[in-house]
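Pasting in a structure now, in structure tokens, and then I'll have a few things to ask.
A single protein chain has been omitted from the complex, and every remaining protein chain is retained in its original position.
Then we have chain A:
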Amino acid sequence: MSSKESCRNELRAAIRQLSDRCLYSASKWAAEQLVGIEQDPAKFTPSNTRFQRGSSSIRRRFRTNEITSTPPTGVAYVSTPVMEEDEAIHGDFYLLAKSYFDCREYRRAAHVLRDQTGKKSVFLRCYALYLAGEKRKEEETIELEGPLGKSDAVNRELVSVERELSTLSKNNMIDPFGLYLYGLVLKEKGNENLARKVLVESVNSYPWNWSAWSELQSLCTTVDILNSLNLSNHWMKEFFLASVYQELRMHNESLSKYENLQGTFTFSNYIQAQIGKAQYSLREFDQVEVIFEDLLRNDPYRVEDMDTYSNVLYTKEYFSALSYLAHRVIMTDKYRPESCCIIGNYYSLKGLHEKSVMYFRRALKLNKKYLSAWTLMGHEFVEMKNTPAAVDAYRRAVDINPRDYRAWYGLGQAYEMMGMPHYALHYFQKSVFFQPIDSRLWIAMAQCYESEQLHMLEEAIKCYKRAANCNDTEAIALHRLAELHRELGHPEEAAFYYKKDLERMEAEEREGPNTVEALTFLATHYKTQRRFEEAEVYCTRLLDYTGPERETAKSLLRGMRIAQSGFPSMDVEHFHP
């Protein structure tokens, strides 16, 4: 990997270029990464490292697989020359336009640059026009919203911007920033293939524009598309791949990429948050909590990705921590969908579902395509016993992203609640299709099959088997498997699963009615099999418990002794003292 120093230099130049072109979020991202690079302690005074957190002990604890020691990957990185600034002649107009732009007076900015032909000016003019159109579109969406949700407000500048940019690109008069904007416009118009092509061209010639990468990422909906992209090597590509993998639910791949990147960008908040999100998808809640706590300590006013953190707090039922987080984000920025979502989570945890729905609604008002808000709102409606509304909310989530297994699962649950197990199966099947490694989904499906109406036990067994194979934390599957086999009269299989369940309970040091049940069955089973030694072991273990099972164990033992000693089986009770 190129040295930290060269990364740093590249980023420094890029930040200047990006903010000069008013690509603020990209420059923000670049600056974050710049500060995230580990400083050479020899060169800098402690005041320089003030913002860096080498001191985080908790993080160290979880980084067992010592990333820092990972050698730079053997990929040959193409080092792209940093671009030269092209014009200085009409610089004054540009400065004026940029000031207008910074004051969000986009049309004015575009107007100032109307006769400029330099690449930079052309870009800024088109970009300003595009943003002006976007702004107007947002306004019109609200003005025009019809009773049936008609929202055909379009960015009216798209056509002219596209026309200009396509002419420029035909004549090869376009720089990477122009290409980025061109790609953006093409994507908006639905011309995805060309948009991908243009964006790839843009990032290949200027890799430091994270906005271009993110646009490209949103166009990579399948692995095949990703593989078909012709991207030249650069360390920015690693960021891109990590992010795409995450979106494509390849969490482990994504995680390893991020951990690799952490070798260079040790203190990047961005990477840390992404790792947190990936771990969340892998359901490693303890780690996620630690990561986000650390993140908040260093970046207390962060709102991005905090909804994931709130989900973790919700699952762990940390009331006060969640309320603290909610308070914090609301002070920082009240009108962010994430903030609303966090508050919604808080109210949901408190059992105030109406209020919770209100905040989720607000989140959705701010961002109509906010997937998790739809799903969470569905959960709330389920709690409020308003199933049709829940179904509607889940369905919207699914229509935004058909791969959202949680919403499919929610749909299934809603229908199951209404006593329609057969209908629910369709949704559970969808959900396990997209997330085959989640035991809860398999168990839900199995319970559907088991239901009184369907009573398809064979299918239920198949589902439980899948659930047992994918780390069933609640240990429902093994127990149900054993019971089902017993009911269906397959004693061998039942014994097998009881044994497994027992082993598991031993490993987790749990005890309960299930233990007794398993022991009783195993003892009786082995007795009928005339494998007295094993039977005796289980019987003795049973003797440790109180209740009727103890008596059963006693009588079993007696029966066995008699059978072993060859006595004719006679009334045992008779000899009872």
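In this text, a contact is a pair of C-beta atoms (placed from the backbone, for glycine too) under 8 Å apart; a residue touches a chain by one contact, two chains touch by 3 or more; residues count from 1.
We adopt the following convention: contacts and distances are computed from a predicted model.
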UniProt protein name of the chain not shown, from "5-hydroxyisourate hydrolase", "ATP synthase subunit a", "Proteasome subunit beta" or "Anaphase-promoting complex subunit 5": "Anaphase-promoting complex subunit 5"
Residue in contact with the excluded chain [from A:E134, A:D392 or A:E534]: A:D392
Candidate in contact with the missing chain, chosen from A:R16, A:R108, A:K197 or A:R361: A:R361
Selected from A:R12, A:K28, A:K119 or A:K189 as touching the chain missing from the view: A:K189
Contact set of chain A toward the excluded chain (per top definition): 140, 143-144, 146-152, 154-156, 158-159, 163, 166, 189-194, 357, 361, 364, 374, 377-378, 381, 386-396, 399, 411, 415, 418-423, 426-427, 453-454
